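I have a structure here, written as structure tokens, and I will follow up with some questions on it.
This view holds just a subset of the chains, kept in their places.
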Amino acid sequence: MAKLSEKAAENLMAVRETKPLIHNITNYVVMNYTANALLSMGASPVMAHAESEVEDMVSAADALVLNIGTLNEDWTTSMIKAGKKASKQGTPIILDPVGSGATALRTNTAKKIIDEAHIAVIRGNASEILSLRRENSKTKGVDSVHCVNEAAQTAGVLADELKATIAITGPVDLITDGRRIIRVSNGHPLMSYVTGAGCTATVIIAAFLAVDSDPVSATATALAFFGLAGEVAGKRASAPGSFMIQMLDALYSITPKELNEGCKFQIYR
Amino acid sequence: MAKLSEKAAENLMAVRETKPLIHNITNYVVMNYTANALLSMGASPVMAHAESEVEDMVSAADALVLNIGTLNEDWTTSMIKAGKKASKQGTPIILDPVGSGATALRTNTAKKIIDEAHIAVIRGNASEILSLRRENSKTKGVDSVHCVNEAAQTAGVLADELKATIAITGPVDLITDGRRIIRVSNGHPLMSYVTGAGCTATVIIAAFLAVDSDPVSATATALAFFGLAGEVAGKRASAPGSFMIQMLDALYSITPKELNEGCKFQIYR
């Protein structure tokens, strides 16, 4: 646990030193906020979605974010093209399956992206993640997930099936690659009042993936950092507008030492 | 009047308790801000525009926002598809005809949406609303609307013709369904320095429409709430950047009791 906290501090330092280029193909709602989050923490965001340039752009990137929040068919084509190129060159990819399970288009698109590209991390809320089960999945259904242990077990089976690290975020985050399980309890209730808070968690994970070759530790430490930013913001703001601005400030201001001391991990195995 | 103020408080409470899902097909400029406004006030925003999923999405929604601020032909197709589905299932629709009157595309699109879907409320500024008159309209032209009474009369005729509640917003808002006329004088001059202030008024009306089956009272009380948020923000900020953040904070912080006491209605009939 102390070791993972130290890794968090190292990852933050590495991002600020190397300023990794994070290529985002993401939704209209969060583009501005996630770009600002990446800049605030010290990374370099780029947004580009045209089919004719995504391969060029991803070839220069240190990580790729695929987010289906306001997708249509053209964007899906670009996501898959970028995803294939990133897979080929070994650039880590994180998928944010926004709204998967809510419409057939989203569920099918998320699954298609998983099939066509090598996804390092999938981050979503519980219902989004569980919607990604294959037809013959060995996981239990959503309705039968009654407690933390069951959720972890389900996520673990999914991680195995999808060959990716899974992050289910919420008041407490769960990260697993099917083997290891880590929970992160950093965060603040006002985060759920900021649009794209989950999408922002995703891009922060992407920045850590660019400097940490272990997806589980990159994801857990990024979520601790993001949650700590929420805690810091929550001390300075008591309503969502001010809070979302203080979040950006905290992503810039939190030192590696503060992160090391502020991480709230539970490592199960 | 006291009764309508009480209704405003009830509507705000109902939104915060039931967290209605507001499906937005809206413009790129305001997506982030209007999503944050909905979250701040206690509602649940979703943005989805792909033709292949809008019907799925609207089937789960409690209200639908159609906003033509940065439209193109594809988005119009999706708006009409979503609008038809919402009409069929009785989900209230609010149309924001941004820029109608400024280009033929916008005027024609707004009129087409009105023809194809059952619109509960249309909110715009005076020139946008007046551009929606049909060719054989009985309303007077824009140039001949010289005073408040004439604007109200014109809006009333339009409401009859378009079979919708009309909200003309500005320093003082006018709401009419052709029968009743209400004016709301809540607000603050800095609101006109925030991009998408009108679009934000629209989504707040949508949230109130989700919990109040009377479009006139839903619209008037929503505009009072929005205007009061402007007044609260105006006490805390003296320039547009801080003001727009304080607006979000106020949408979160204003209590039903404060709203009840702060509404500035004039009920004409």
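When the chains are written out, they are named A and B in that same order, and each has its own residue count from 1.
Please note the rule applied: a residue touches a chain if its C-beta (ideal position, glycine included) is under 8 Å from a C-beta of that chain, and two chains touch if they have at least 3 such contacts.
What you see is a predicted model; the values in this text were computed from it and never measured.
K.L.:
Once every copy is counted, not just the 2 shown, what does the total come to?
P.N.:
Taking the entire complex into account, the copy number is 3.
Everything that follows uses one rule, which is that only the chains that are shown with their structure count from here on.
K.L.:
Please compute the C-alpha centroid of chain A, do the same for chain B, then give the distance between them in whole Å.
P.N.:
Here the centre of chain B sits 34 Å away from the centre of chain A.
K.L.:
What does chain A use to touch chain B in their complex?
P.N.:
27-30, 32-33, 69-73, 99, 102-106, 192-196, 238-242, 244-245
K.L.:
Residue numbers of chain B touching chain A in their complex, please.
P.N.:
28, 31-32, 35-36, 39-40, 45-53, 56-57, 60, 74, 244-250, 252-253
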